[in-house]
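Missing here is one protein chain; the remaining ones are kept as they sit in the complex.
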Amino acid sequence: MVELTQLMENEVFMAFASYTTIVLSKMMFMSTATAFYRLTRKVFANPEDCAGFGKGENAKKYLRTDDRVERVRRAHLNDLENIVPFLGIGLLYSLSGPDLSTAILHFRLFVGARIYHTIAYLIPLPQPNRALAFFLGYGVTLSMAYRLLRSRLYL
Amino acid sequence: MVELTQLMENEVFMAFASYTTIVLSKMMFMSTATAFYRLTRKVFANPEDCAGFGKGENAKKYLRTDDRVERVRRAHLNDLENIVPFLGIGLLYSLSGPDLSTAILHFRLFVGARIYHTIAYLIPLPQPNRALAFFLGYGVTLSMAYRLLRSRLYL
Partner (left out) sequence: MVELTQLMENEVFMAFASYTTIVLSKMMFMSTATAFYRLTRKVFANPEDCAGFGKGENAKKYLRTDDRVERVRRAHLNDLENIVPFLGIGLLYSLSGPDLSTAILHFRLFVGARIYHTIAYLIPLPQPNRALAFFLGYGVTLSMAYRLLRSRLYL
């Protein structure tokens, strides 16, 4: 068996691993938030989910949508749409030998922007709080993509 | 050109590759299931998709939603929301040098939980079948995240 520890001894890669794990855990928290609001507000998408709250027609009244639940779901989808590119581009960027402090700055800004985006979405804070958080994370990912394509383009 | 075969000679990484390929293929199957229900039930989201079923107003009646199609789409989105964290955290976990049998246990439980989640969603089975499958997969990913952050935190 070959030693893979070399990847995890690379500081950029370790930093990427840490920040990615944090931002993905944050994204997973959105599932819990959705479940929490669905249960406390009794708002469900599937008939089998509200079977415990009554029988027949009585249960069907819980098959509805709710502003709060939809808001959490939009925040979750926005996370997916932005964290997936970060995951792919960030991984390749980390392997392309960037400067350690530049790389960590990218990761910190992205994770901070996404956490602030979630806070701004869920409270909600007035615009442009959420928009700025979105564009900061977006810009960080584009900056890594630009560096990758400029230095390593191979088509 | 450098030999990369060392990564693929690592047993944990090979196991991760196999289980990931299986769970992503399962997720891709959801697209086919959506297409199947859309075509057999004539339920479409875009005007151009139902142009073959009639002209003008006659075709527009197929622009509708359907419980069965929406159920498959919710299952697909739930897959995305859970398999993306597994992909990122699992990859980094595999590279962090975990014990082989522990790692394989994590991968098997996750893939089993997601397959059972899909079955429970599509049949549908009464709750808490789907909820338990969801939380099992969720817990497996969190367990890998915890191990990563405890042993390799680098911020």
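We call the chains A and B, going by the order they appear; numbering starts again at 1 in every chain.
To be clear about the criterion, a residue touches a chain if its C-beta (ideal position, glycine included) is under 8 Å from a C-beta of that chain, and two chains touch if they have at least 3 such contacts.
The structure displayed is predicted, hence computed values, not measured ones.
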Which of B:25, B:40 or B:101 contacts the chain that the document leaves out: B:25
Among A:26, A:41 or A:71, the residue in touch with the chain that has been omitted: A:71
Per the touch definition above, residue among B:51, B:123 or B:153 touching the missing chain: B:51
Interface with the undisplayed chain - residues on chain A: 6-7, 9-11, 13, 70-71, 74, 77, 80-82, 84-85, 87-89, 91-92, 95-97, 121, 124-127, 130, 134, 138, 141-142, 145, 148-149, 152-155
Contact set of chain B toward the excluded chain (per top definition): 1-2, 4-5, 7-8, 11, 14-15, 17-22, 24-25, 27-28, 30-31, 45-46, 48-49, 51-52, 76-77, 80, 83-84, 87, 91, 108
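By our rule, only the chains that are shown with their structure count from here on.
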Whole-Å gap between the CA centroids of chain A and chain B: 16
